[in-house]
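All protein chains but one are shown in place.
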Amino acid sequence: MQLTTNKKQNKKTEQKINIKAALTLATTALFGGVAQADTPEEDSWEFDTAFLLYSEVDRVSAGEAILNAKKTFSDEEVLNLKLTIDALTGASANGAVAQPNVQTFTRPSGNGQYDVVAGDTPLDDTFHDTRVQLNAQWTQPIATDYSASAGVHISKEYDYLSIGINGNLGIDFNQKNTTFSIGASYFQDTFTPEGGIPKPFASMLIGDSSSPSWDDDFAQTRIGTEDDKTTTDMLLGFTQVINRRMIIQFNYSYSMVDGYLTDPFKILSIVNNEGLAQDYVYEQRPDQRIKQSAYVQSMYHFDTTVLDISYRYMWDDWDIESHTIDSRFRIPLDGGSYIQPHFRYYQQSAADFYAPYLMQSKFELQRPEFASADYRIGEMTAYTLGLKYGMTVNNGHELSFRLEYYHQAPSDAGFEAPSVLTNEDLYPAIDAIIAQVTYSF
Amino acid sequence: MNKQTILVIIASILVSGCSSLGVQPWERDLLAKDEMSLSSSPVDNALDDHIYFSKEASSGGKGFGGGGCGCN
Partner (left out) sequence: MIVLSVLILHTAYATDNNKLYGQEGLTQMLEQHKGDVIYLDFWASWCGPCRKSFPWMNDMQNRYQQQGFTIISINLDAEHDLAEDFLKEHPALFSVIYDPKGQTAKKYKVKGMPTSYLIGRDGQIKKAHTGFFTKKIPTYENEIKQLLTTRNLSN
């Protein structure tokens, strides 16, 4: 399929040629001009659109949509723009423990109460929020074997604003078999929760929101209307091509979060020696958190399948340690489609100030500096099982479907439960379904 | 400090041992494929990261850069 354009045309170098090429050349010869060459591949846009549904049984549901636009310019310069919109609804655990009787709690805003039936894990269903996020990232080579990238991020929801910048540098060695990357990011977040910032360990005011003294009493439990935090991250990466089929990556990351890290909507139950709740108090977390992680990932291309497996170890100064194993196996099918099973295993230990509840006797003797009953910083194991199916449609576009099952199992980090609480489920498991559709064109 | 020391040791081993690993520039056919990219589905990764960041105590750690066709 190639044409030898040599002067000795008569010499029968019988080579198979392409009709289009032949006609192009014929036109050139006939009209004596230079054939109009195809213009080099125009700067091209690539789009990804995705919609995801996350739904926990009896708890939180979230919908998230992403529109990603990527433009590649003439010499490997890339502009990436992303719009994300998500909406959250449903009920979240408020941190209190289940009791053998009905419990009443006040909503975070202070406007109204809600009841939880005996035996149920208390859930607060006032959470519905919509968030919009915009990201812009520019990447370009800056010298032979040097590539740089910089970006901005802005995210806004009813009570939260986050703005951030990031930058990174990549350096290639050994004919691009080895790559070092260094990156950093800085985020500034402002939180204006409904109801304001609660006073740490203040008792949750429960009564009649419509009573004349309510507003003043409620204000007594508040210390402000808003607070903020900054997050500084740094990442060092090392990528190495092992052979034609395999590549590995090793990353180290360091993250420092400073500011308001408490969850203003979460409380702890103060229970007596029998386990019966006497009071509910607002939680308090430290105003700084330093996290570090070591991550290794390997990708291996078999005959037709690709295995992606990674492990991450995270540790922080709240005494939390976690292990994450994530693996995906891509199996190509006929006609450009594929299936990809996914398995993820996660395990974390509890923060040193985590407590599922506080004993009244101890609490009254000496108030702890920090305490939180948020199961998300408690001890837990979780796993995800998923399957993705992708297919090629409409001349090179891709359509894919992903369905996953996420199971979270919080566990007892060694708290001896008083009598009443031994009959309650203090560590309820959470099941969620994740469903996603993506269309790329 | 112990963990940091381990990391530095691993990093030095990687750096010294890796000059002999790799492929010739024309042997990157498989590595050039989209499915061999270290972040082959950035949209999936972004969505998952958001879920796990909201429901667990860990986040991030994954990186960028390296692999691919090695062109230009």
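Think of it as A and B in the order they're written, each chain with its own count starting at 1.
As a working rule, a contact is a pair of C-beta atoms (placed from the backbone, for glycine too) under 8 Å apart; a residue touches a chain by one contact, two chains touch by 3 or more.
Fair warning: this is a prediction, and the values are worked out from it, not measured in the lab.
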{"item": "Which displayed chains the unshown chain touches", "value": "A, B"}
{"item": "Which of A:Asp75, A:Asp334 or A:Glu416 contacts the chain that the document leaves out", "value": "A:Asp75"}
{"item": "Contact residue for the chain not shown (choose from A:Lys176, A:Lys291 or A:Arg312)", "value": "A:Lys176"}
{"item": "Chain B residues that touch the omitted chain in the full complex", "value": "24-29, 32-33, 69-72"}
{"item": "Footprint left on chain A by the chain that the document does not show", "value": "1-7, 9, 13-22, 24-26, 28-30, 34-35, 37-41, 74-76, 175-176"}
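In the analysis below, only the chains that are shown with their structure count from here on.
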{"item": "Where chain A and chain B are represented by their mean Cα positions, the distance between them in whole Å", "value": "17"}
{"item": "Contact footprint of chain B on chain A as seen in their complex", "value": "48, 50, 52, 54, 64, 66, 68, 75-76, 82, 84, 86, 141, 147, 149, 168, 170, 172, 174-179, 181, 183, 233, 235, 237-245, 247, 249-253, 255, 291-295, 297, 299, 301, 306, 308, 310, 312, 314-316, 320, 322, 324, 330, 338, 346, 348, 351, 376-377, 380, 382, 388, 402, 406, 408, 430, 434, 436, 438"}
{"item": "Residue ranges of chain B touching chain A (in the complex, touch as defined)", "value": "3, 7, 10-11, 14-15, 18-19, 21-25, 27-31, 33, 35-36, 38, 40-44, 46-47, 50-52, 55-67, 70, 72"}
